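A single protein chain has been removed from this complex, and every other one stays in its place.
Up next, chain A:
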Amino acid sequence: METSIASSILASLGKVVLERQPDGTFLQRGDAPAWFAHRMRGVLHADTPIRVESLFPFLEVFLPEAEAVWQGEGATRIDSDVWCETAEGGEELPLEATALLVGPARLLVITRCDELFHERRLVLQRARELRITYDALAREIEQKDILMHCIVHDLASPLQTILGVLSSLDERDPPGEDGVLLDAALDAALRQRSMIREILTVFAAEHGGLDATHEEAVVCDLHVVLPHVVAEHERTARGRNVRIERDAPPPGSFVVADEPRLVRVLANLLDNAVRHSPVGGHVHVRVRGDDTSLEVSVEDEGPGVPPSLAARLFERFGRGIGPEAGTGLGLYFCRITVERWGGAIGYAAPPEGGARFWFRLRRAATSTGARAA
C-alpha cells in the first residue's frame, strides 16, 4: 500500500522511475506520469523492456556518465542538464534525468521540469537579450562616431580657406570698424578650428590611437612642457587682462605622458581658466609631488562650476552652458588621455571661490632607469 502511494506521488510530480537491467534495457517501476505514458503511447506492462536512448536520444550522452554511478564508482547519484523534447502537438517537454543507486537497484529517474526550465530560460534570456542590445548599441555608436569624424574632417577644409583669406585681409591692417569686424571674424574662425581639432583629437584617442603598452614607454619632462604651454597662453590672457602665475617644476620632473598630448591637456585647462576668469583676474598653475607622482593644478577666480554640472564635467558632452561653453569634449579628452597614462584628473571647488582643476601623473623612470627626483 505504502509503495503504491509513493509511486503515485512520484508520478504526480512528473517523475518516472526506471530500473536498469543487466542487458542495458530498463523496466518501469511504479506509476507512469501522463507525459511519459503519452510518449510511450499507452501504459506499459511492468516487464516491458524499454530502450531509453531510443525514446530520448539525449540519454545517449548521459548514460555513459550514469554507468559510473550504477557501478558504484564515486558518487551515488548524478543529474543531467535540462534538455527539451517536443511532445505531440509541438508542446515543449523539458526533462531532467537523475541516475542513482539504491541498494542493488540501478535507477534512472526522469522528471518533467517545466517550472525550473521556464525560470532558467527567463533569466538566461534576459541576460542574453541585454548582451545583444549592448553589442548592437556599441556598433551603432561606433558607426555614428565615424560619420561624425568624416563630417568634422570635411568641415575643416573650407575653414582653412576662410582663415587664409581673413589672415590676408588682416595683414592689410584695415582701418576703423572694418578692422574690428575682421578681428572678430578671425577670432571666431580660429576658435572654430580649435573646436574641430578637439573633436578630431578625441576621435583619434578613442579609436585605437592610444596603445596602453606604448603608453608605459612615453616620458616627458614637466620642467620643459609647462613653461612652454603657459607662455603660449600669456598673449591670450593679456588680451583679457588676466595674469597667469606658475610654479617652476624642478629639472627632471619626468612623468608618464607624451608631450603633444600633455600639451593639449594643459592647454585645455588653461584655455578654460582664462576664458572663465574675470577681467583683471589671476590664474595660478601649481605643481606639487611626492615620490610616485606629480600633480598639476590650474586655478582661476571665475564663477566656478555649478554643482549640478560638476559630477559629469569629464564625461562626453558634459559641457557647461552659455557663450563660454566649448564642444563638451575638451575635459573628456583630458580624462581619457590622463587615465590611459595611469593618472587621474579631477575638479575641486575651493572654499574661497573660483575653480580648481588638477591632474596627477605617475613619475617616470629616467633613461638611466632610476626614478626622477
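One rule holds for everything that comes next: contacts are C-beta pairs under 8 Å (C-beta built on N, C-alpha and C of every residue); 3 or more make two chains touch, one makes a residue touch a chain; residues count from 1.
Simple rule for what comes next: contacts and distances are computed from a predicted model.
Per its UniProt entry, the chain excluded from the display bears the name "GTP-binding protein", taken from "Indolepyruvate ferredoxin oxidoreductase", "GTP-binding protein", "Nucleoside recognition protein" or "Cytochrome c oxidase subunit I". Considering the whole complex, the residue from A:9, A:75 or A:124 that touches the absent chain is A:124.
Touching the chain that is not shown, out of A:9, A:61, A:105 or A:231: A:61 (per the contact rule at the top). By the touch criterion stated above, the residues of chain A touching the omitted chain are 56-58, 60-61, 65, 81-86, 90, 94, 117, 120-121, 124-125, 127-129, 131-132, 135, 139.
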